[in-house]
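Here's the structure we're looking at; comments come further down.
Only a single protein chain was left out; the remaining protein chains are all shown in position.
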Amino acid sequence: MAARVAEFQEFRSRMNKRILEIENRPIKRFFGVDTLTYEPGALDARTKEMLGLVASMVLRCDDCIAYHITQCKKEGITDPELYDAFSVALTVGGSIVIPHLRRAVAFLDELNTLPPP
Amino acid sequence: MAARVAEFQEFRSRMNKRILEIENRPIKRFFGVDTLTYEPGALDARTKEMLGLVASMVLRCDDCIAYHITQCKKEGITDPELYDAFSVALTVGGSIVIPHLRRAVAFLDELNTLPPP
Amino acid sequence: MAARVAEFQEFRSRMNKRILEIENRPIKRFFGVDTLTYEPGALDARTKEMLGLVASMVLRCDDCIAYHITQCKKEGITDPELYDAFSVALTVGGSIVIPHLRRAVAFLDELNTLPPP
Amino acid sequence: MAARVAEFQEFRSRMNKRILEIENRPIKRFFGVDTLTYEPGALDARTKEMLGLVASMVLRCDDCIAYHITQCKKEGITDPELYDAFSVALTVGGSIVIPHLRRAVAFLDELNTLPPP
Amino acid sequence: MAARVAEFQEFRSRMNKRILEIENRPIKRFFGVDTLTYEPGALDARTKEMLGLVASMVLRCDDCIAYHITQCKKEGITDPELYDAFSVALTVGGSIVIPHLRRAVAFLDELNTLPPP
Partner (left out) sequence: MAARVAEFQEFRSRMNKRILEIENRPIKRFFGVDTLTYEPGALDARTKEMLGLVASMVLRCDDCIAYHITQCKKEGITDPELYDAFSVALTVGGSIVIPHLRRAVAFLDELNTLPPP
């Protein structure tokens, strides 16, 4: 049952590495900005990760949702807090978000069966 | 060939049940509103399901499309009527809808090979 | 108060005429397909216009919403039927649709103050 | 200069009142869920409002952005915290968010010139 | 008639300046990446601006469309070439793009009445 978590993380790592080998400055710098965005500033990393999660959910990107759920767990965000974040995404984004919510909860449930990293 | 229909319905049922076990009032109530929306009102259920189908198609959500196609068939909507609904979604949403149209037609064809429920 | 209806219709007519003067075959033919899509087929024009309305609403295009509301009224669709169509768009598309719903209801209210064409 | 804040709030209040007079249960109940979503739960109202803000920004709805900025200010969220929330929306949503960021900053600057409510 | 071009350019310049005064590193760096993206690389600036235009059009951002039309004209792209770019956006993005196409053509027509900068 831990298949999706592992498969997602392996493909993501491998392809990010591949992309950063490409000689293209805007792409490289975009990845730099992406990393910088979630570093603590006026808001802490924990809040920023939840913002990234809800943004991913209303834009309906399963991989982005999976990534930010993983990061949120690392930041110590509890499941009830994640459900609250999901509820904001659901209300703002509408029922079209429901299939992504199903996959998000399935991913989170799977993540919760794994030993902590 | 009936694999996708069965797999989709099983995952959908299982995860909806799982989500409704979560103690989160906005999520629970959103699911209530979602059910209420398709009950007959000034418009009949048949028309509402077609509206839900076209909305799902222009927003490009394969699971939502599959769900509303299933509901439309239950309401007795014919295949030529579904194709007309697809054509509205295609014109409004553009060629970006075509991959979803391919999967919608494949899903409908598969559904048509199954015995009526 | 009838200002928005008149302004919208004048700009739309003038620019559609201007666009169709442009020598570009894909654009001209796209406009042809757009017209064809709403002609009666397996579904009647009335249903197709409601499908176009809900598609426009979840994609959040105020001008498209205004256009399809006007067409729906011409097809004899009642206000309670339009509200039902709005409710499907709201549930599928989420609270992000609400500002467009506000403008849709304001447009419909204004249209209802005008003498029939 | 306080024109946009006042105009936005007046139209929003007037049309919300108008919509809630409509006899349509799914619409009424959707508005109820929308209100419920931002009430404190596992997450406090402050965090939920920021989640609503970023969701609105990546979905590029100026009215929703203006509304959530107003709510965030009421919750005591500082401008640097809002800028951090904007930065997450910008990175996730891309340069297409920039025109909305311009209007968001203009709205916030205007709001900051008003006496507290 | 040159009102929209001037108004758009004034607000854009003023607010970009305002945003870059904000002490927020991810926002500043995002603006840097945005500028870098359109500099000549394997593709020339002319092609990149057209790519930016079509991306803006299918994402339906009037301000982004106006900006990239202005840049395309500076790169010497002809009106028939712009119409071809518009046609790709229309086909990919669907009839929901039409209101933006109307405003794009109106903006371009207005730009063509102005003396070259």
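Letters A, B, C, D and E mark the chains in the order given here, with residues in each chain numbered from 1 onward.
Everything that follows uses one rule, which is that a contact is a pair of C-beta atoms (placed from the backbone, for glycine too) under 8 Å apart; a residue touches a chain by one contact, two chains touch by 3 or more.
No experiment lies behind these values; they were computed from the predicted model shown.
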Displayed partners of the chain not shown (whole complex):
A, B, C, D, E
Decide which residue listed in B:A6, B:L20 or B:A106 touches the omitted chain of the complex.
B:A106
Touching residues (missing chain, whole complex) on chain A:
11-12, 15-16, 18-19, 22-24, 26-27, 30, 34, 55-56, 59, 61-64
Could you pull out which residues of chain E are in touch with the chain that's been left out?
33-34, 37-38, 41-43, 47-48, 50-52, 54-59, 64, 78, 80-81, 83-85, 87-89, 91-93
Note that chain C touches the chain not displayed via residues 24-26, 29-30, 32-33, 36-37, 41
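The criterion applied here is as follows: only the chains that are shown with their structure count from here on.
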Could you figure out which pair among B-D, A-E or C-E mirrors the D-E interface, over half of its contact pairs being identical by residue number?
C-E
Can you name the chain that lies farthest from chain D, using the mean of each chain's Cα atoms as its centre?
B
For chain C, what residues touch not just one other chain but two or more?
34, 55-56, 58-59, 64, 80, 83-84, 87, 90-93, 95-96
